[in-house]
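This is the structure, below, for whatever I ask next.
Taken from a larger complex, these chains appear in their original positions, while the remainder are omitted.
Per-chain residue numbering starts at 1, and chain names A and B are given in the order in which the chains are listed.
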Amino acid sequence: MIELGENRYGKRAIRLVKVVRDPDGTQVRDLTVDIALEGDFAAAHTAGDNAAVVATDTMKNTVYALAADQLTGAIEEFGTTLGTHFVGFPQVRRATVDLREHRWKPIAGAGDSASGAFRRVGDATRTARVTATPDATVVESGLEDLVVMKTAGSAFSGFARDRTTTLPELRDRIMATNVTVSWRHSGPTADWDASHAAIATTLLEVFADHASESVQHSIWVMAQAMLERHAGIDEVRMALPNLHHLPIDLTPFGGTNRGEIFVATTQPHGLIEATVRRTAS
Amino acid sequence: MIELGENRYGKRAIRLVKVVRDPDGTQVRDLTVDIALEGDFAAAHTAGDNAAVVATDTMKNTVYALAADQLTGAIEEFGTTLGTHFVGFPQVRRATVDLREHRWKPIAGAGDSASGAFRRVGDATRTARVTATPDATVVESGLEDLVVMKTAGSAFSGFARDRTTTLPELRDRIMATNVTVSWRHSGPTADWDASHAAIATTLLEVFADHASESVQHSIWVMAQAMLERHAGIDEVRMALPNLHHLPIDLTPFGGTNRGEIFVATTQPHGLIEATVRRTAS
């Protein structure tokens, strides 16, 4: 016998720009939204019966329709609005809403800062994931495309060696990564923007200050600090590629490389993933 | 208290080209390999102790070292070799090896087909995933970047409607997708290449022949046929984006669009994911 196992469907890459024309100044909200639904959709698969199917085109329309009135606060709130909406369909058992916010900042004109002109801020994207079920809503906040580097305080040594190991022990190396991080909130947060800013500051501050023995170690140290300093979150997930910077041998050219000249590479790269959380007890 | 949860690490995007210089003719093997390990790595995180860490640089070296002698058959076999190697470290509880093979075919010269020249074949990438634990090895085979289209025999109608639903009922529409599919083998396979070719043929043949009521329906029909016709596999997973082709309204230009002229779009897109499997009983 053959059966349907896990399944979900939805709309990806819904691009939404909202221009909020306030008397106090225009604001640009620029979001990419992904929706995924799970629930009683077996008949669509096995019988070609679409009666329960919320079309992905409808999902897209819903994002636009709700954005007009409901996108007034943080993406965590708008995601909750969307998740709650979709889990309101009786056939939906779980709605997952992923949101990315692309930030824009005003461009000052010569005399007047309220020009209505903006430039996109490119150094990290704020993210949120809302998972709504009929019983509960879980909110995660995060960041992606945050590219950071340590030029000091990073080592990698004392690792396992076998016949193919050629990597030298390094007590001083460049560590560079493109941070993807999310943290799960244990409950609602009064001010999502302030919470996000504070937690991101902890992440960056600890990244700067700690002495790293490996990317694994860095994840732990950063995540531990995030959990210790921010009571409202109970789990941190990180995925850190190791964007290797290889020192160039200058001796063939009569030079000496005193830890100054590197080639930045992307292929291959390490990838370290971990979850750090409060224990249940 | 704070604890380490799920974690894994490894090397991504190890690029390997092997030129097999056989008397019968040269062959090119072009692989991208990803390795991920899980196991007793908590000390690396929480204590900065790397004694158990197999460096990702070592993983890369191992791929090259083993490729010289061991990459003689299908990627499923080479993946098994790699997975078995890495799970041989006592601290490793699971090794996941993902392989993609980029195919090249010989270019015929004017007089002699054994020119040693090749062109890359771009229409789908063969994939394999080997998951090795101390007790067992699971092999999945698959395809990605297989872009297909149905210009007939595709409908989407009878779906749920609410106030934001504007999508018309369509008994005849273009369905296009970029297939990512994998199938799990219930045991070893005598001829991985023949198995892959046969299963891929089933997938394509059923894609061509079936009358689709939705992408969900198509996944079921294709996966069901794959399981029915191929006894050696017990689970099929698919992720199919719905690459919408929107008919262009030609009436403003004095024309009529009889289902002929479409704009191909990528943003937003639907994404339908499902697993279909044999029941345990």
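Note that in this section a contact is a pair of C-beta atoms (placed from the backbone, for glycine too) under 8 Å apart; a residue touches a chain by one contact, two chains touch by 3 or more.
Since the structure is predicted, the reported quantities are computational estimates derived from the model, not experimental observations.
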Homomeric assembly size (copies in this file), of which only 2 appear in place: 4
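Here is the rule we use: only the chains that are shown with their structure count from here on.
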Approximate Å spacing (C-alpha centroids) for the pair chain A, chain B: 25
Interfacial residue positions of chain A with respect to chain B in the complex: 1-15, 36, 41, 44-46, 48-58, 60-62, 65, 89, 91, 156-167, 212-217, 219-220, 223-224, 227-228, 235, 241-242, 266-279, 281
